[in-house]
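Only one structure is covered here, and it is reproduced in the block below.
One protein chain is absent from this view; the other protein chains keep their places.
A, B and C are the chain letters, set down in written order, and residue numbers restart from 1 in every chain.
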Amino acid sequence: MAHVQEITVWTRGVVKDKEGRDVANGIAKAADKEGKFTQAFDNYVDLPDRVNVPVRKYARISDDDIEMKYEYENEKPQVVVVVDATLVKGIDVLRGVEKDGVLVVNTNRTPDEILKFIPNQQLLKSIACVDADGIAGESTVDFSGTEGGVDAVGLGSGIAAPLLGAVAKSTGLVKLESLAAVVKNKEGLFKGHETTVIKNLH
Amino acid sequence: MAKEMTLSGCAASAQAVKMAKVDVICSYPIRPYTAAMMELAKMVAEGELDAEFIHGEGEHAQLSVVYGASAAGARTFTGSSGVGVTYAMEVYSPISGARLPVQMMIADRALDPPGDFGSEHTDAMSCRDQGWIMGWAESPQEAFDNHLINYRIGEDPRVMLPQFVCQDGYFVSHIPGKVLIPDQAQVDEFLPPYNPGKHVLDPKQPVSHGPQIRPDQGAIMDLQRAEAFLEMPKVIEEAVGDFNRIFGRHYSPFVEEFLTDDAEIVFFIQGGHAATARYAVKHLRERGVKAGLVKLRFVRPFPTTQVAESLAKFKGVGVVETSTSYGGSMRGGNLLVEVRAALYDVPKRPLTTSFMAGLGGDAVTLKDFYWMAEILTNAVKAGRVGKTVYWAGLEQAVA
Amino acid sequence: MSIPVQTQTFPMLKKLRNIPKEEYYVPGHRTCAGCGPALQYKLVAKAAGPNTIFIGPTGCMYVANASYLCTPYTVPWIHSQITNGGAVASGIEAAYQVRIRKGKWQGELPNVIVMAGDGGSVDIGLQAMSAMLYRGHDALFICYDNEAYANTGIQTSPTTPFGGNTTFTPPGKLIPEGKRLFPKDPPQLVIGGHPAVKYVATASVAYPIDLMNKVRKALNVKGPTFLHIHAPCPKGWKFTESKTVEIARLAVQTGMWNLYEWVDGEYTYQFRPREYKPVGEYLKHQKRFAHLKEEHIAKMQAFVDAKLKTPGVPIKVPVPLPREQQLS
Partner (left out) sequence: MFNVPQERAVPFGCVTPAPIGEQPMMRTGNWREFRPVIDHEQCNLCMNCVVWCPDACWQLSENEEEVVWNSTYCKGCLICVNECSHDALTKAYELDFPDGVVRLEKPF
């Protein structure tokens, strides 16, 4: 079985639900363009989402068939994206990360300020911060893509775009060009890529 | 002093429910079970039975009312027939999952379409996998007795599960027979008052009933009920043993054999048509056919061991199906599926086939049983069964 | 031997400072931040006190409150199907009547309260609710109205307002207004045909003392009672979660929601503004109405104007038939 890259996206119900889903879908769709086997889905046990509740979205990337496709959760993520920075106070966002993880956070603060809230930061290779709210403005609230529905608004029109730019810059999971082919707000994507601040931890 | 009355199955059921001192009854009319509720309504109106008699607005409501009442500590009774039984389908699993020992009488009726008020077991058999105890009565007497036995089993702390107490519509429910009504003291000795235990809805010791679980806990909910069914045979044996002792009856807990000592072929049957089958067996024996009868008393829990032990003794077994399972592996009903599965591990298996008989309320006559016996005899002679299902009255008797 | 059944009698509340401190719907539930239905649940539980049994038909107030094997109810609570809240409550009430009568349980008859959403009361739950009210059980049926099937992800219900964007009534080229029908009127359904019912009231989370007193008045009545409680849903109506109470207040101020009591045939009204604000004031905060054009808002205003002539009484002006609307 080929290695499966697991990406976990932490976000908040309703208010940033679509944005979180867009991050997971954006990564998977871009990787798909690069010829990978991919999967992106909501964490079923977190549904239905409620306003502000911490929820997870998952993406998986592999060079071969994903044999774990019907497992509920990403047990061992290598990349964690936090769509709302305050989540770091409430959840062990690095749960399951074994080592050399990459943490991408939507915040206008510095990596060091965020790291104050990450007691298990030794699991990280690097942390990347991007001010997605500042770049893209409001988050999109829309339910068309929930519960397996097809999104009617378009992928990456809100804060997901700069966050995806940060993912491309900090992880190498997917190329920026591949993301540009699937994300609606390309300007936001590039600006996110450009302004992401990365701190390497070791 | 016990007294003898001549009662229909419906009336006998009502007498048993009265003697069980139920607290809450929920009714809704549908033929042919209706008279059981008519009788109970009279008893309540006359002050002979102190119970809340609630006129449900449908079968779904009937089951919902007894669900609530049982959770609030009451002994409950409801009943239905045919499409009424299937209309209430949503509520069966919540009741068994919550471990509420409500009792429901079913007087069978064929399912629509079109309207057919005849008896057929498909209504109840469609619900057999909902976590309820299920078994049939052959006569008003057995119906009376089964209600008491089922309350005792269902309310046992090792079980705590609801019960479908079934009887054939019209044949058992409407045709009167002799019923021995015991003393109330005997019933009280056999059936202690319902003790709901710690999970009753009571403001003095508050609990939450049925919060959501995660998908990985669903199997545990299922396992709880499955384990209760594994425990149940022991409880059934105890209950039937006590019943026989207190009331002077001779029930076998799971399967009853009739004229099987040297039998080569047997009918395997549940419910009212067993009565006719007994006469058929007698007459077949007069003609030199070594026939017998094995009657099933509980289809849930299915007495796998007892069925296997009993049927392994014979050469040919004809399962009388009174329900349908369209497209099923036996192409007929579900009972042969169970029987064959029970026999699978037996080293020397009998030949088995099934007969669709009594569907839609069709009478099953002596002639029908003779026809079945001919097919079974031919099969035994040939050493093989031609097919797994024959439709009584609609096919020639060839093996 | 039959023991008489005693019931509770509650005094009315006057000031916010005097409301009971005790909570029976405690912190620790998975409802939305700013959830209107959760807010009314807290107020109802507070008003009803400890000798209460709640029946929770499936809906947000089941799934969000009773997630993952825990609940926030300090009083007995039981899940019912979304279909059968009224029937399960009937069984519980009957069980207590007979158990008290037979001496198997001692105490005053508990408050039996069904907490059903709009779907669980006037849509799929209507049959069971109506029968409970008809049969005269001493129980309170509450319809907390968040105007949609919210738990499943915001689908239209019979109380979703005209013009509401839900995932089953999305506005599109052919159907620009989203929901085409005007809502059912739950209290009128109850008042219209249930002779055993002597008390019906509407309430709103924006008027908490009024809400709690209506709960208590309902519980003081021997027999079935019905409350229709307006409970804004920040997720489904798409407004900022801090505005739950503000939106509820605006609904009353614009006439979109009317507060009244019906006591054995007599109506009294509460918090009727001298002058109503235009409905647009209410709609503008909610993105579920963001797609509406002026003509749609005018239609809604006409509906409200007609309703306000005789609040509580079924509306006299003809609402266009659904088919006619589709043709237009």
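Basically, contacts are C-beta pairs under 8 Å (C-beta built on N, C-alpha and C of every residue); 3 or more make two chains touch, one makes a residue touch a chain.
This one's a predicted model, so the numbers in the text were calculated from it and none came from an experiment.
Colleague: Among the chains present, which touch the one that was left out?
Modeller: Missing chain, whole complex, touching shown chains: A, B, C.
Colleague: Return the single residue from B:99, B:174, B:297 or B:340 that touches the missing chain.
Modeller: B:99
Colleague: Of C:246, C:281 or C:305, which sits in contact with the chain we cannot see?
Modeller: C:246
Colleague: Touch as defined at the start, partner being the missing chain; which of C:67, C:111, C:130 or C:202 qualifies?
Modeller: With C:67, C:111, C:130 or C:202 as choices, the missing chain is touched by C:67.
Colleague: With the missing chain put back, one of B:46, B:216, B:261 or B:286 would touch it. Which one?
Modeller: Within the whole complex, the residue contacting the unshown chain is B:216.
Colleague: Which parts of chain B are in contact with the chain that was left out?
Modeller: Contacting residues on chain B, toward the hidden partner: 97-100, 160, 198-199, 206-211, 213, 216-217, 219-221, 223-224, 227.
Colleague: Residue-wise, where is chain C in contact with the chain that is not depicted?
Modeller: Here the touching residues of chain C are 16-17, 19, 21, 23, 25-36, 38-39, 42-43, 67-77, 205, 208, 234, 241-246.
Colleague: In terms of residues, what is the contact footprint of the unshown chain on chain A?
Modeller: 12, 46, 51-56, 84-92, 95, 107, 109, 113, 116-117, 119
By definition in this document, only the chains that are shown with their structure count from here on.
Colleague: When contacts are scored as defined above, which chain pair ends up with more C-beta pairs, B-C or A-C?
Modeller: B-C
Colleague: Calculate how many whole Å lie between the centre of chain A and the centre of chain B, each centre taken as the average of the chain's C-alpha atoms.
Modeller: Centre separation, chain A to chain B: 56 Å.
Colleague: Averaging over Cα atoms per chain, report the distance between chain B and chain C in Å.
Modeller: Comparing mean C-alpha positions, chain C is 43 Å from chain B.
Colleague: So which bits of chain B are touching at least two other chains?
Modeller: Expected reply: 214.
Colleague: At least two partner chains per residue is the criterion; list those residues in chain C.
Modeller: If we look for residues of chain C contacting two or more partner chains, we find 63.
Colleague: Considering only the defined contacts, which chain A positions touch chain C in the complex?
Modeller: Result: residues 13-15, 48, 50-53, 141, 143-144, 146-147, 149, 152 of chain A touch chain C.
Colleague: Which chain B residues qualify as touching chain A in the complex?
Modeller: Within the complex, chain B touches chain A at residues 214-215.
Colleague: With touch defined as at the start, can you tell me which chain C residues reach chain A in the complex?
Modeller: For chain C paired with chain A, touching residues are 30-35, 63-64, 151-154, 167, 170, 234-235, 238, 241, 287.
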